[in-house]
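Here the complex is missing a single protein chain, while all its other protein chains stay put.
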Amino acid sequence: MSPTSVPSKNSEAAPKRESAGAAPRRGGGPSPLVRFLVRRVLTALLLAVGITLVTFVLTNLVPGDPVAANLGQRALGDPAIVAQWKAEHGLDKPLPQQYLLHLQGVLQGDLGTSQQSHRPVLDDLAEAVPATLELAGTAILISLVAGVAFGVIAALRRDRLSDHVLRVLSLVGISVPTFWLALTTFYIFFYRLQITPGSGRIDPGMSAPPHVTGLYTVDSALAGQWDVFASAVGHLATPALVLALYTIGLLTRFTRSAVLEVMGQDYVRAARAKGLPGRVILFRYVLRSALVPIITVAGLAFGSLLSGTVLVEAIFAWPGVGQYAFKSATTLDLPAVMGVGLVIGAVYLVINLIVDVLYGVIDPRVRLT
Amino acid sequence: MTLTISGLKVAVGDREILRGVDLDLQPGRVHGLAGESGSGKTMTGLAVLGLLPHGAKATGRITLGERDLLGMSAKELNKIRGGEVAMVFQDPATSMHPMLTIGRQLTEHMRHHLGLGRKEARARAIELLGQVRIPGAASAIDRYPHQFSGGMRQRIAIAIALACSPKVLIADEPTTALDVTVQAGVLRLLRGLCDDLGLAVLLVTHDLGVMSAVADEVSVMKEGLVVETGPRGRVLRDPEHPYTRALLDSLPGEKA
Partner (left out) sequence: MKLPQAWRQPLAIVGGVVAVAWLVIAVAAPLLAPHDPLAQDLPRLAPPGPGHWFGTDQLGRDILSRVMYGARLSIPLTLLLVALSVLVGGLLGACAGYFGKWADETIMRFADLVFAFPTVILAMVVAAALGASLANAVLAVLVVAWPAYARVTRGLVLGVREREFVISGRLLGFSAWRSLRVDVLPNITGPILVLATLDIGTALLLLSGLSFLGLGAKPPSPEWGAMVASGVEVFDSWWVATFPGLAILTVVLAFNFLGDTLRDALDPRTARAIKERAL
């Protein structure tokens, strides 16, 4: 069975006009990957401008009165006070001018001053964003690991008991009202069983770790404050799990169908015809392909996680963007609302960019064309 | 090594797709398997390697030398697959993983079946690419399938099939998805490999033109049964079964 070579008896059979068809891997100009990334970043920047416009329009063209929401009943009766308040917040100028002022400010890193906290919106957000990123980031990691694992199991055991059980569980996962689940787990595990820590990011009485990233788990670990680290992890676990349940359900369902679709592909059958072990086929052939749609959905799922933070943060008193958004939306604190919109939009763009880059990394057809 | 299929039946639920197929493959011979779509010829090829679709069940005997492939455990069969019996599929655009380099796809089963090291496998892969006449094999090995034309891809697929020096090659419509201009090249390559390596080839095709170009023996299938078997010249020139005659008559301008 030693490898043998073919004598060149059939040399006349050699194809004459079939081109090698391969694009040169190195040539003049930037590499395809760089060009791909530049294109993506430019698209993202365009969208960013669109987002500032939408946040602005939404907060201005809808019939809500920020003056009424922020001034007391008596002050509202006094036109002078109302006018002064409007002038203070730039609300007396025409809308297009307000937008340009807003955009100019954004470019200089000035998101205005919150009408509620009387602090720069940027400062408020600088505190809130890491808290939410820590929570949502942990949740998406949990969701990806659990969702992909469950989805693969369901696909491999298609139509068997474990598949049916996982199907029901994942549907329950996407059906539970997040705010109710947060409340219920808080009640059972903290109030009744006292096995989870209460609200907030660390135990009361503990001081926050020195600020590096704003993520308490990372900062405390960097500072070697292991008691703070343990506390931060403990506080993070329950809200992150509650938040993750919906996306776990989503990713389980999605991974299952993506894996099943790939398993029906010709190249998987060809891989089986090569006698490769099942483990190799699953990881090298099936998961590699299935990962592309899974990453897309995970990116979208991150958006629904950010939605969920509004509800979960309220219950666990997590001082993040969700709570800040809620407070500023209910008081019509326009600079704060626009700031939140901008930050959320920026997070979306970054997520999309990450998804795009991952496409390029995983799929050579994206990278090399 | 000879591959003998006898009394092969395949059923999906209540429906019988193959109703007792007999075929005989000899080393150095190309056995053409013809028939219209749905006649069961592809199913026959897949049954040999146990690659039948979800829910299909095969009975009968498929013997490779002395061993019965149908009675084998999944683990034993996995040693045969890609090792002693290899397969080439219809559409080279879909039968290779688009995200793995062709080098990876050429070497992975060599390393698995033959226990070759990375370097040995790579050297052998470059050699194989040369054998199937891929220009610039040493650099082509690091490219991805989409960077090659259809005919090139099918040659690479053949190289992948040959990597572990199989004794039997099952080629399922290997030229159907290709341009007419490159079909002949791929067929000549198959024929040459069969002659030079002493491969037993099962060439599944609906195209009697392809058949007449390379096959030594021809079998014709209809509704899950082999209705006629014989040497190519005899079957194509002087068919015994009316169905074979009908198939031949339906070819416009084809002089069998």
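General remarks:
We just call them A and B in the order they show up, numbering each chain from 1.
The working rule: a contact is a pair of C-beta atoms (placed from the backbone, for glycine too) under 8 Å apart; a residue touches a chain by one contact, two chains touch by 3 or more.
Keep in mind that this is a model prediction, so the values were computed, not measured.
When the full complex is examined, the chain removed from view is found to touch A. When the full complex is taken into account, the listed residue touching the unshown chain is A:S257, out of A:Q98, A:S117, A:T196 or A:S257.
Between the chain not shown and the residues A:S117, A:Q265 or A:S307, the one that touches is A:S307. The omitted chain makes contact with chain A at the following residues, 47, 50-51, 54, 58-59, 62-64, 167-168, 171-172, 174-181, 183-184, 187, 191, 250, 253-254, 257, 297, 300-301, 303-304, 306-308, 310-311, 314-315, 322, 325-326, 329-330, 332, 337, 340-341, 344-345, 348-349.
By our rule, only the chains that are shown with their structure count from here on.
For chain A in complex with chain B, the touching residues are 1-7, 9-10, 13-15, 17-23, 265-267, 269-277, 280, 284-285, 288-289, 362-365, 368-369.
On chain B, the positions that touch chain A within their shared complex are 49, 51, 78-83, 86-87, 89, 91, 94-101, 108-109, 112-114, 124, 127, 131, 133-136, 139-140, 143-144, 146-149, 151-152, 155, 157, 160, 164-165, 181-182, 185, 188-189, 191-193, 195-197.
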